[in-house]
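Sharing a structure, written as structure tokens. Questions coming.
Complex shown without one protein chain; remaining protein chains in place.
Presenting chain A:
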Amino acid sequence: MPLKQIIPLFLFILCYTQVFSQAKVDSTDMVTLRIDPQSARGAAVSQVFDEVKFIPLETTKESLFGNIAQLKIAGNKYIIYDYDTRSILLFSDEGKYISKIDATKLQTDKEDKEKAQSYGFRTVNEEGKDYIIIFTGNNVQYFTMDGKFIKKVKNYSYSDEIAMSNGNILAKLGMYIKKGKDSTFYKLNIINKIKKDTVGYFKFDTKLYETDDWYGDGGISQYAPNEAFWSTFYDYNLFKITPEKVSLAYKFILPAINTLPKDFLTNPIYVKKRFDYFEKNKKIIHGLGKSYLLGDNLYLRFSNIFWDKDQKKNLIYNIKTSELLSFQDLEPDSLSSFLPITDSGFGYDFENRGFLAFEDGKFYTSYSSLAMFAFKERSADKAVKYPPLLENYFKTGNRKSNPVLVVFKPKTK
């Protein structure tokens, strides 16, 4: 076959697969935002938040844990995953210890390849009942919300998901969609339970996980019952997910010093050399982390590998006034008992993990008792009357106590 004929045929095949297997992202309402993170301003904590609450988590011999790797708010309970002890701990909304699922007590079957060990958890509602499900190397194990073992399930889909339209629409991260004999991997997938179809967005060749390196934040962050953002590595776009569609909502333009080279994804010189590149260009932002739109305020998280504490990465952008605030410039005031609301500048819990949760209009983060006692020392001349929970904690706890949960409710007006 002559070459002239092969090329159009090839192009046709290419277009065909593009059109039919990858759904189109609507970008008609896209807003371009120019943001210079270092120009962000400060504000008093009480100007940004309506409520700040510190919940010291009770320290007993049984409840002692490292730090919070994962947090889920289930009614009046906090469910916490601690990587150090590999356990799931339950605390009341006042920080009182309830019980835990001991990692060493997970069941291992004879045919299992490895000893059961937890790698995180999720809460699910199946047939009207709530469960804590724990991921192990072999299976997932179901527990009641009180920590009682129920069952083990194999072949569980681990990818992160959120639900909209009363559970009829699911947005799910990275999965394969089968079309005939072929199966294609998409970074974002929308499952419509009523239409019984699954639409994939952003095709990805999983071989690249082996042949290249990937560093990045991103993921799905749901900030309203029927609204969520999605972002991915090496990309400065924020996509909006609603039950109806996936659309490109915001496109960020950053100062040149923070911006990835245009050919970063296509030029082979970066393959397997991406981490070296970031090491040499620490100010380059490699992507957007979980972000939220609350009222007119966009809560944004930019990621780079530069740990300098003057780097402003967690920002609040007002889409009406285009005012830009940074988390680290928030001044503690009486609303927060003159204590910082994150451990930025002292520890790295907030830098590493960002918000642990956003639930019912409130953000959750945490910091260590090592940090809390240092902050208290720094504000020694403020003569603060601490709320009872904190007052009692300062009396009975010490630098080795369990971490403190920080809950704050953003103003939406």
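Just so we're on the same page, a contact is a pair of C-beta atoms (placed from the backbone, for glycine too) under 8 Å apart; a residue touches a chain by one contact, two chains touch by 3 or more; residues count from 1.
Here is the rule we go by: contacts and distances are computed from a predicted model.
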- Choose one: "Sarcosine oxidase subunit delta", "Cytochrome c", "Outer membrane beta-barrel protein" or "Nitrate reductase". The correct choice is the protein name in UniProt for the chain not shown. "Outer membrane beta-barrel protein"
- So which of A:L64, A:I319 or A:A357 would be touching the chain we can't see? A:L64
- Message: One chain is left out of this view; which of A:K53, A:K77, A:K203 or A:R378 touches it in the full complex?
- Response: A:R378
- Query: For the chain left off this view, which of A:S46, A:Q70 or A:T85 is in contact with it?
  - Reply: A:T85
- For chain A, which residues lie in contact with the unshown chain of the complex? 40-43, 64-67, 84-85, 307-310, 329, 331-332, 338, 346-348, 368-371, 374, 378-379, 382, 399-400, 403
